[in-house]
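What you see is the complex with one protein chain gone and the rest in place.
And now, chain A:
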């Protein structure tokens, strides 16, 4: 089963690309020119994102570099413990909606810890948290920024609340399945 799953994750991307190309060819679509035509839009879309990403990345970098992030984590630790969220993953949970790379760095940190490692309970929890949610603030910024939406209404509240639920659900899922998959 393990082999099938890891093969699936490696094969998935090439298989998707291959079947799109083959499907287009069979349907007599001029695949090369159609690809180039569509890909052109990638440049304009990315360039439009620059001001939005510069604004958000700088703000998060300032918040983190000042030490405010680690103070926030310390303040929230008792609450997180009460919710059965280990303090070791607290900074990761807080950073997850703000920065995908930031929370990934915390996950790698847990993997690299000789006492823990990726197969430990904590390692599984960090993996699941990273995989089951997304960088909410980034998505909000990018998606709304690309069409010029300035008033987000309730979208940020829904996004952040469901991130919180995802963290709790990760703790639940790892607790539930850790017995079955022998971590």
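Brief remarks on what is shown
What we mean here is this: contacts are C-beta pairs under 8 Å (C-beta built on N, C-alpha and C of every residue); 3 or more make two chains touch, one makes a residue touch a chain; residues count from 1.
The criterion applied here is as follows: contacts and distances are computed from a predicted model.
Per its UniProt entry, the chain excluded from the display bears the name "Nucleoside recognition domain-containing protein", taken from "ABC transporter permease subunit", "OB-fold protein", "MaoC family dehydratase" or "Nucleoside recognition domain-containing protein".
The missing chain lies against chain A, touching residues 2, 5-6, 8-9, 12-13, 16-17, 20-21, 23-24, 26-27, 29, 31, 34-43, 45-47, 49-50, 53-68, 71, 97, 104, 107-108, 111-112, 117-119, 123-124, 127-134, 136, 139-144, 146-159, 161-163, 165-166, 169-170, 172-174, 176-177, 180-183.
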